[in-house]
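Complex shown without one protein chain; remaining protein chains in place.
Entry: subunit A
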Amino acid sequence: MSVKFNNRDPVYVQVIRHFKEQIARGTFEPGQEIPSRRELANQLKINPNTAQRAYKEMEEQGLIFTEGNLPSRITKDEQTLKMVREELILEAVDTFVQSVRSINVPVQEALHLVKDTYERENN
């Protein structure tokens, strides 16, 4: 696991995003065990306090859960998992729309191009 972090967004926010992407992609399955805070800090080369903060935040958002002294796991809650995926899609669409709109591309043309590119990359 290796992530490129930028220097301007809080690292803990970037860690959470990384987790959400893994969840949406299915690399992290519902109920899957995740690394300990210390392991995560080591893998991502970040401050252990930052890893701690990211886990605390994800726990509050219901993305992960911890039972007693066991390792933390990815949530099994369907609703939450669905929301993660939707959130990421909407975010990507927003970014896309903003950048094509800024160069005045009509929606039909944009959609057409999206479809073409998508299909070409699938082949």
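Keep this in mind: contacts are C-beta pairs under 8 Å (C-beta built on N, C-alpha and C of every residue); 3 or more make two chains touch, one makes a residue touch a chain; residues count from 1.
Operating definition for what follows: contacts and distances are computed from a predicted model.
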Checklist entry - Name the absent chain by its UniProt protein name; which of "ABC-type antimicrobial peptide transport system, ATPase component", "histidine kinase", "Dihydroorotate dehydrogenase" or "ABC transporter ATP-binding protein" is it? => result "ABC transporter ATP-binding protein"
Checklist entry - Given the contact definition stated above, which residue among A:A41, A:I64 or A:L81 touches the chain not shown here? => result A:A41
Item to check | Touch residues of subunit A, complete complex, unshown partner | outcome: 5-13, 38, 41-42, 44-50, 53
